[in-house]
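The structure is given below, and queries will be raised subsequently.
With one protein chain withheld, the remaining protein chains of the complex are depicted in position.
Here the chain labels run A, B and C in written order, and each chain numbers its own residues starting at 1.
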Amino acid sequence: MSKRIDLHRRNLLKITELGASGLVLGGGARAATAYPAPTKVDTGSVEDGKVKFPNWRATADTPSGPPPAPLPPSERVGFAIVGLGRLSLEELLPAFAECKKARPVALVSGSPEKLKTVARQYGIPEKACYDYAGFDRIRDNPEIKAVYIVLPNAMHREFVERAAAAGKHVLCEKPMATSSADARAMVAACENAAVKLMIAYRIQYETYNRRLAKFVREKTFGRVVGMSATNVQTVAENGAEQWRHKHAMAGGGALPDIGLYCLNTARFLTGEEPVEVYAWSYAPPNDPRFASVEETVSFQLRFPSNFVANCLTSYGGRDDKHQRLNFERAVVDMPNAYSYVGQRMTVTSREGDATSRDEVVLKPKNQFAAEIDHMADCVLQDRKPRTPGEEGVQDHVLMEAIYESARTGAPVKLKAPDKLDAFRGPPLPEEG
Amino acid sequence: MSKRIDLHRRNLLKITELGASGLVLGGGARAATAYPAPTKVDTGSVEDGKVKFPNWRATADTPSGPPPAPLPPSERVGFAIVGLGRLSLEELLPAFAECKKARPVALVSGSPEKLKTVARQYGIPEKACYDYAGFDRIRDNPEIKAVYIVLPNAMHREFVERAAAAGKHVLCEKPMATSSADARAMVAACENAAVKLMIAYRIQYETYNRRLAKFVREKTFGRVVGMSATNVQTVAENGAEQWRHKHAMAGGGALPDIGLYCLNTARFLTGEEPVEVYAWSYAPPNDPRFASVEETVSFQLRFPSNFVANCLTSYGGRDDKHQRLNFERAVVDMPNAYSYVGQRMTVTSREGDATSRDEVVLKPKNQFAAEIDHMADCVLQDRKPRTPGEEGVQDHVLMEAIYESARTGAPVKLKAPDKLDAFRGPPLPEEG
Amino acid sequence: MSKRIDLHRRNLLKITELGASGLVLGGGARAATAYPAPTKVDTGSVEDGKVKFPNWRATADTPSGPPPAPLPPSERVGFAIVGLGRLSLEELLPAFAECKKARPVALVSGSPEKLKTVARQYGIPEKACYDYAGFDRIRDNPEIKAVYIVLPNAMHREFVERAAAAGKHVLCEKPMATSSADARAMVAACENAAVKLMIAYRIQYETYNRRLAKFVREKTFGRVVGMSATNVQTVAENGAEQWRHKHAMAGGGALPDIGLYCLNTARFLTGEEPVEVYAWSYAPPNDPRFASVEETVSFQLRFPSNFVANCLTSYGGRDDKHQRLNFERAVVDMPNAYSYVGQRMTVTSREGDATSRDEVVLKPKNQFAAEIDHMADCVLQDRKPRTPGEEGVQDHVLMEAIYESARTGAPVKLKAPDKLDAFRGPPLPEEG
Partner (left out) sequence: MSKRIDLHRRNLLKITELGASGLVLGGGARAATAYPAPTKVDTGSVEDGKVKFPNWRATADTPSGPPPAPLPPSERVGFAIVGLGRLSLEELLPAFAECKKARPVALVSGSPEKLKTVARQYGIPEKACYDYAGFDRIRDNPEIKAVYIVLPNAMHREFVERAAAAGKHVLCEKPMATSSADARAMVAACENAAVKLMIAYRIQYETYNRRLAKFVREKTFGRVVGMSATNVQTVAENGAEQWRHKHAMAGGGALPDIGLYCLNTARFLTGEEPVEVYAWSYAPPNDPRFASVEETVSFQLRFPSNFVANCLTSYGGRDDKHQRLNFERAVVDMPNAYSYVGQRMTVTSREGDATSRDEVVLKPKNQFAAEIDHMADCVLQDRKPRTPGEEGVQDHVLMEAIYESARTGAPVKLKAPDKLDAFRGPPLPEEG
């Protein structure tokens, strides 16, 4: 066998001799004519207005690409961002840069200083900046096709209604409102104005949760028996004055803010609606942060297929956004299911004599950008959003049942619709 | 204790009663005057042209933010992207969207179709599109402050020299060239033209690798004894005609393409330079893909501090970009150290009677954007890049030593400089 | 620096020269007198009847040892194993080999063939083998100090009572019985006979769960807000005739068999007792396996400190024994908390600007052996077991409340004792 190796060494020798000759050529005195001809190396072709490259890896590697094919800026749906709080500045405006079909064209804020600063950073012209009083003037800005409402919960209804009145499509942050009654009014307002209304349930656009929904719905691992879902995070000790701690502004405490992810995702994963909820709630006495809103809610959701979801939400513990599903033939764990980034998914199942704890790693995608692009797509294609206002109304109905159960100490029964995805628009087209 | 619980239940009752009253208010007939006053909820302030928010979490949670504060588009450094291959389309152009100091303002390609398509997607005007022959006209476009060379290796020298001649700063993909002689010529050309030259060693700008370098240099876990580094991926079976398989275009096989990451990162982590290299190389006989370039190189680098790095690079196995460092008091493992995204880092050490396998999760950041922004920052601040041309020259010197060792079967000794980071510019300023 | 390296090379040279001279000595013709003197290499000393070795690792490594110091076989507590089912053969008899204070001295089974086979395998003399009818003759075997009852649940009471009547201490598998009334009768029988009664709650003796209890009780990560606990596994499709599916033999379905782990561990981790339980239960219609026992129970336990545990147990999904605790400053995840082997524990918390997902790896220990040795120790030291009969009674009281809630659809309130660990014996002595 040593003979074969010598061959390789000779082979190698040849290679490095070529390299050596390259060194000779490569001196400082090399003539311009020695440059290799560049055109030969251009690969890729254009089809349907998109660049495509041949796969250059063997089948053992996941192919990269295709390259993103963003719409030209001028053809994208222009959004006005309403509210320049943390979420807008830390997540949404950066996410717009990753969008392919949307772009920010206007800003709305009550703070002239923030307006000016942020507009400058993102190249928004001064005339496309509005304060809350002047918000209705967006009607006159044809670049604005849609608004993204990122305000405290109690303000959602007003601004959705004003946006609809201005003839703009609306993407509204969750929770949609502070009551199902307000939520219904918002749906009605948008219907009357013939504008689209979408609630920003980003998890329904997030890659890993979508894959998990596919597992559930296609029964990849058989029937799903139960789920545990947790959404917990801390709040500042001196935060009592923050609007999230005022019932009038927030509509509740941990539940509408973060527990809603457990509730909405349990519904989204199965497509079913709960027929019974039971809840227990807790607010630490004498803590001004929890004078009008709860700290913790533990709730159980029971679904028609006898799938049961146990959920915990709290402002009393460190960040945790975990969900785990028990299937007939597998367990799926997502340690940070509802985080802004960094989702992971492990599927545990039997593999012969072994247990397979398979971390399924998917190509990451900005979930905010996916959500915004979906709204843009619905505007461009005149389609109903996957998570329309009705989806948000249903969550308010359920949160009201949860609060009722917590108050009375008894489970609350609910009537379930007789079809899956009863409150949703059509499924997302296969991603291209 | 049940008394205290009753208290909570009463407490809760109060909360939901508030909620209930909210329900009453929230009817469809609610008057506009009932809208909550929005200005009170605006938080955050502007300092030094940046928006700042108070921390709203308790200390148990990592604070989010601060929000990105991008430079206004008009103040950013304009780049011409030279070469519209896979990397440019799949990674770099999308990464520019995440930059804060740079923006793409021109494109260069040999394919008129790709030029037109991509320019449209990214809003680049037609007049800022160049073919290779017309490249030198970039001189006349004042929006172009810098070029990013993303061409086959053998073309780097020509286009760096032409860019320098056009008075533009240069960011050049790795490997810098196909020989140390060419690399030196490129440094000289940029010096003569008084333009900056940076090599796109993205790992030196990647968050996790930078944290690891900090561990090494600050001796967080004591002396570092050794490292194993792997960069392996497959190539298409029918890929023989791809430029990467032509020695004249690529300057080598797996080594300059992907093995370079092992080499450069070992140097970067320690700041030292190798004093001895030993290598073995392999090309499968009768495989047209490896007629002029190697498939596999295994090489050992020995450093003055007696740190030793064992490296493996190959086109013969599925994707693997792993590095592991053995410290005096810890082991650090990075399963995908050189990937475009998704770096992870685990630190194993003793914690009393337990072994701690601590995954250190850092806030993710687009490494391409970080690299491009660094170049932009150097242009704006007139600073030498952290990874200047000299850094690339040194890698070529070392790759030539690796090839020599593989050819002769004997280790090659090298003279090490007498200081750390001998070929690098000043460290990155603390990130803000 | 190359000088220093040469020094090492010389150093090395010296070493390998020594090696070379060793080679000379090592020839086949070496005289016996050349053997090195062995006595010099004996390390370790004997203290208090135990061998001790000096630590031979630096502080960065967890020290091994000390070596186990088993009691001489003749001084160990002799056990009769009552029931030769799966658990006895697959887990308990092998675990006895890892005990330091206990040993199997007798077997009891209704199958003469199994008795004979197993006795032979484990070196148990024929005269120490009993059938169920002859069980009471254990009274006459002085080697038997204790019995380990490993029978179907409904048989526990009888055999505990008969063992007590025979004057033997009793270790009884969980669930203790099929009703709290039976359980109380068993406690009374053992009290009357002045023998010890311990319930085999192995998780209370398992290393990782004990560490977690320490975290909870010492408030290492602050207050514990909530817990989710899952114990799910499948049952054979044709298993309807198995005793576990007969209510009369098992006392219930998934709940007493596996859900009990969630219940008992929630109690053990905190030391508190639930003040309210709510449950929902499910049995698939027309499935003969679930004609008299339930398949699935989802239950919520609320504790005086407002700690809440959401639990799911089912025979309808693949194996899952997961628990997750939400603390004020950390999240603790145990993916296989109740497994026979292979526990893992991850503590997620903040570490400066990073999130630390720290897997805490402890020295593994056979949990069955730990449990059995504890019982042996209690016999030898005349101490009350940590998990006495009273601990088992309380679980039956709670399971009856869970079934009641599932039946009525309303939560059941319970009176909690006014101290921690109200039904437990003294804590385990620090392990040596």
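In the analysis below, contacts are C-beta pairs under 8 Å (C-beta built on N, C-alpha and C of every residue); 3 or more make two chains touch, one makes a residue touch a chain.
Note that this is a predicted model, so its numbers are computed, not measured.
Undergrad: Just one of B:Ser180, B:Thr270, B:Ser292 or B:Ser314 touches the chain that is missing; which is it?
TA: Among B:Ser180, B:Thr270, B:Ser292 or B:Ser314, only B:Ser314 touches the chain that is not shown.
Undergrad: Touching the left-out chain: which of C:Lys145, C:Arg184 or C:Arg386?
TA: The one listed residue touching the chain not shown is C:Arg184.
Undergrad: Any idea which of B:Tyr282, B:Tyr338, B:Phe368 or B:Tyr403 touches the chain not displayed?
TA: Considering all chains, including the one not shown, the answer is B:Tyr282.
Undergrad: Of the listed residues C:Phe79, C:Tyr282, C:Phe299 or C:Phe327, which contacts the missing chain in the full complex?
TA: C:Tyr282
Undergrad: Just checking the interface: what residues of chain B touch the absent partner chain?
TA: On the chain B side, contact with the omitted chain comes from 221, 223, 225-226, 228, 230, 232, 234, 276, 278, 280, 282, 296, 298, 300, 302, 306, 308, 310-312, 314, 316-320, 322, 324, 326-331, 333, 335, 348-350, 355, 357, 409-411.
Undergrad: State which residues belonging to chain C touch the missing partner chain.
TA: 4, 7-9, 11-16, 18-19, 22-23, 26-28, 30, 32, 35-36, 38-46, 49-51, 53-62, 64-74, 84-86, 89-90, 93-94, 97-98, 109-111, 113-114, 117-118, 120-123, 132, 151-152, 154-155, 157-158, 177-182, 184-185, 188, 233-237, 239, 242-244, 247-249, 251-253, 281-283, 285, 292-294, 317-319, 341-342, 361, 364, 400, 403-404, 406-407, 409
Undergrad: On chain A, where is the contact patch with the chain that was removed from view?
TA: Residues of chain A in touch with the missing chain: 1-2, 4-5, 8, 59-62, 222, 275, 304, 306, 328-330, 349-351, 353-363, 415-416, 418.
Keep this in mind: only the chains that are shown with their structure count from here on.
Undergrad: Whose C-alpha centre lies nearest the centre of all protein C-alpha atoms?
TA: A
Undergrad: I need the chain pair with the most C-beta contacts, please.
TA: By contact count, the leading interface is A-B.
Undergrad: In terms of CA centroid distance, which chain is the most far removed from chain C?
TA: Centre of mass proxy via C-alpha means gives B as farthest from chain C.
Undergrad: Using mean CA coordinates as chain centres, what's the gap between chain A and chain C in Å?
TA: 43
Undergrad: Could you work out how far the Cα centre of chain B sits from that of chain C, in whole Å?
TA: The mean C-alpha positions of chain B and chain C differ by 49 Å.
Undergrad: Could you list the positions in chain A whose residues touch two or more of the other chains?
TA: 234, 282, 317-319, 409
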